[in-house]
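Worksheet for the structure shown next.
Note that one protein chain of the assembly has been removed; the remaining protein chains are unaltered in position.
The first chain written gets the first letter, and so on, giving A and B; residue counts start at 1 in each chain.
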Amino acid sequence: MNGRSLLLNVAVRYLMPLLLIFSVFLLLRGHNEVGGGFVGGLVAAAAFMLYAIAHSPAEVHDLLPVSPRTLFTLGLFMALLSGLLPVFGNQPFQTGLWLPEPLPVLGKVGTPFLFDTGVYLLVIGVILHILLTLAED
Amino acid sequence: MVGLLFSGLAATLIAPFIVRLPVRRAAWLPGIFPAAIFAYLLFSLPAMHTSRERIASLAWVPSLEVDLTFRLDGLGFLFSLLIALIGLLVVLYASDYLQGHPQLGRFYAALMLFMTAMLGVVWSDHLLGLFVFWELTSISSYLLIGFNHEEESSRKAALQALLVTGGGGLALLAGLVLLGLSGGTFALSTLNLRGEVLRASPAYPLAVGLILLGALTKSAQFPFHFWLPGAMAAPTPVSAYLHSATMVKAGVYLLARLNPALGGTPLWNTLLVCFGLITLAGGAFLALSQHDLKRLLAYTTVGALGGMVFLLGIGTPLAVKAALTFLLAHALYKGALFLVAGGIDHATHTRDIRSLSGLARAMPWTASGALLAGASMFGLPPTFGFVAKELLYESTLAHPAAGWLILFVFLAMIGMGLVSAWVAIRPFLGPLSFHHAHENSWLLWGPPLLLGSLGILAGWQATAVGELLIQPAATAILGEAQKVKLSLWHGITPYFLLSLATMALAAMAYLWSKPVQKSIERFFAHLAPLGPERGYRRAMNGLIHLANFQTNLWQNGYLRVYILFIILTTLALATGALLFNAQGLHLPAFTPPRFYEVLLIGIILAGVGAVVRTTSRLATIALLGTVGLSISLIYLLYSAPDLAIVQFAVETLTVILFVLVIYRLPKFTRIQGQPARWFDLFVALAGGTLMTLLVLLVTSETFVSLVSPYFNASSLPLAKGRNVVNVILVDFRGFDTLGEITVLSLAAIGVFALLRLVSQDRKKP
Partner (left out) sequence: MNILIALATGALFTGGLYMMMRRSLVRVLVGILLLGNAINLTIFAAGRLVAFTPPIIAPGQSRPPDGVADPLTQALILTAIVISFGITAFAVALVRQTYSQTGTDDLDLLRCTDVPCPPEPDWEEPQEGNS
């Protein structure tokens, strides 16, 4: 990934934020329209990989606030937590709990949304972890 | 009682940590557990005397109505007393014997586990609970025999013991289930009241056979006796505890416990008498060919266990009392002698009786312990062993076939008497052979001395012991109230004379030890090739060879042969199923496809064809991407936009994945020649055709889904989502998704481990 292309560099500079916003958009509307945590995560991971190809894998590491490994661990725990929350309220594992009022931007928020966000983070983490490991090897 | 068992499990878990505490004598702390049992038992003693039982119950599998019920009666009491008392002494003994051993924690953990399991065995009132604890004793015994796991012989002995007792355990499970089914309950106490029904049931002979198999393997009866001498690879405290005083007696316990339910038939009595007698005589004589202290004791243990089984087989009230008395006497003297053997080993680093002599001067305390225990084993009055031996003779003489039986018993008792002299006297007399030998710490000679003294005390107070311990136990075995009056002196009776003759002959044989041992050794040298242990090794070798053979046949290492087999099997099964169920199946009606559909499918077909043929790496990646994108378009066309977008994203990432590693992958060369390729193509084509046919047949049927209508109808009201696919993923089937994302994380960790950890390993050297 040393041969850098100016064109790609410039394109990525504008594409990546767009892709990331698009991925969050996919995640948020996933419950009602086409989208969801899986595909959102895939798109976000693709955005980061584009950056890795245009610049270098190390720069992706600098860009991310936490390492991919932390990211997918976090996602897994988030998904698990969303299932455990109802248990504390004496309900079966993974019962859907919802806030009574919709929030602005996010819409209706409940444990399934938390679960989907966990999936989103996990997919980004897993794919970046795999691809960056391979790229740096 | 349940609390005690749970604290035993807790002790197992914390034992490795507390023995490391920076307290003086931290290794004594595990002894709190047996001490607590002991206290509990003393507290229950009055209840036992009035033949009351203690019962505790705990729901285990409520849906199957399996409860863990525990019941402490006279028989269980006698056993638990031995478990607690000898357990406590062994904990103290081992704290010195294994002092500073790096694996001390592991040792105590296994020992606590064993103690808990053994208590569970003798307290369980439910057949399945008993079985579970029974197997736990086998497992903890395995761990303890293999304690010195760096030595191959230890590992082999442990495995042998586990296979023999575990195999017996399997038979036992089948037998217990059979027993429970024909008795209509799994509660032991109820079964014991239904003896007549059980004995009349058609499953009775089979159940007896299977249960005997379990009990006889556990108690090392002929022809399964060989694992017990092997088990001497365990540290000596373990041998004293598990392989002489407690665990091996579990088989005897089971036979005694089931006596009211199963006993009293000619089948039961004959089998027990035969196996017991052969083991009694065989064990005693095999012992005479040994030189190693522990092996000498192990073989006489085998013999003694045979004696108990023999007595239970006779089955008269007198014989049952004799068996219990013998059991108690044996546990006391044999436990002590094993501990003495350990002490000698500790001081001199040998256990060969031919090189040991004169230790009495160097180790006076050990010697006195040995002497007391040896006297009991020899059967000298006023020891408890003497009481037991008289009872043994008395019950044998009362048997209808006394003439033959008494001969075997008599000879066996002479053998045991001789061994007791070899073990307890011979190493201590004569000139001192080890000048560096010195007395061990009191922890090593105290416990055997205490056990030996208890043997004397019990003999002296035989009447009290009989009333307090033997009588409740005999009541439990026979199912009706018993009076037990033990006493040292019965007057001049035939069995007293027999006892005297035994002692005289054993003493004479001791004077001619060398020739006796030589000739017996020679005798067994001829017999050894016929022994059952050889059969065990043959069977194990045969098993390994069979496994090798079939592994080489099926797991031949050629992936394509596996796939070939899978395809051919599937083809054969599917073709068969289609042929036999052809009616009602029909192919779908042909509808003229649209142009873009033909185009898409054309791209897929061409892409697959080209991928198979190309040898260029870049072309392969590009073609795979094309095929994947076409499939994503199919998803889009057929109402699956979510799938389409995910497939699209994954294809993109897959291409990136391949691009990242492409130059580190080998070239896509062809290795095989033309004929192999054509053959494989033919097979693959057959598989593909089958799948085409299946898809056609399936899609032509009307679609009936049992769950999807529910998902469709409940998505909005219950899960507040309009995208049903996403709702299924995150809500209805969220648990599946949780599993799937866990798999994904594992894949990521796996890739990292493969690439990073391996390359780090390579950098090191």
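One rule holds in what follows: a residue touches a chain if its C-beta (ideal position, glycine included) is under 8 Å from a C-beta of that chain, and two chains touch if they have at least 3 such contacts.
Because the structure is predicted, anything quoted here is derived from the model rather than measured.
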Quiz item: For the unseen chain, which displayed partners does it touch in the full complex?
Solution: A, B
Quiz item: Which one, B:59, B:181 or B:696, makes contact with the chain that was left out?
Solution: B:696
Quiz item: Just one of A:43, A:85, A:114 or A:130 touches the chain that is missing; which is it?
Solution: A:130
Exercise. Identify the residue among B:181, B:429, B:497 or B:707 that touches the chain left out of the display.
Key: B:707
Quiz item: Which parts of subunit A are in contact with the chain that was left out?
Solution: 32-34, 38, 42, 123, 126-127, 130-131, 133-134
Quiz item: List the subunit B residues touching the unshown chain?
Solution: 156, 226, 229-230, 525, 528-529, 531, 533-534, 537, 540-541, 543-544, 548, 551-552, 557-560, 563-564, 567, 588, 590-591, 593-594, 597-598, 601, 604-605, 608-609, 611-612, 620, 624, 627-628, 631, 634-635, 637-643, 646-647, 650, 653-654, 657-658, 661, 664-666, 668-672, 680-681, 683-685, 687-689, 691-696, 698-700, 703, 705, 707-708, 711-713, 715-717, 722-725, 728-729, 733, 736-737, 740, 743-744, 747-748, 750-751, 754-755, 758
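In this section, only the chains that are shown with their structure count from here on.
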Practice problem: State, to the nearest whole Å, the distance from the C-alpha centre of subunit A to the C-alpha centre of subunit B. | Solution: 49
Practice problem: Going by the contact rule at the top, pick out the subunit B residues touching subunit A in the complex. | Solution: 641-642, 645-646, 649-650, 652-653, 656-657, 660-661, 664, 718-723, 725-727, 729-731, 734-735, 737-738, 741-742, 744-745, 747-748, 751-752, 755-756, 759
Practice problem: In the complex, go through subunit A and note every residue touching subunit B. | Solution: 26, 30-39, 42-43, 45-46, 49, 53, 68-69, 72-73, 75-76, 79-80, 83, 93-94, 96, 98, 108, 110, 112-113, 115-116, 118-119, 122-123, 125-127, 129-131, 133-135, 137
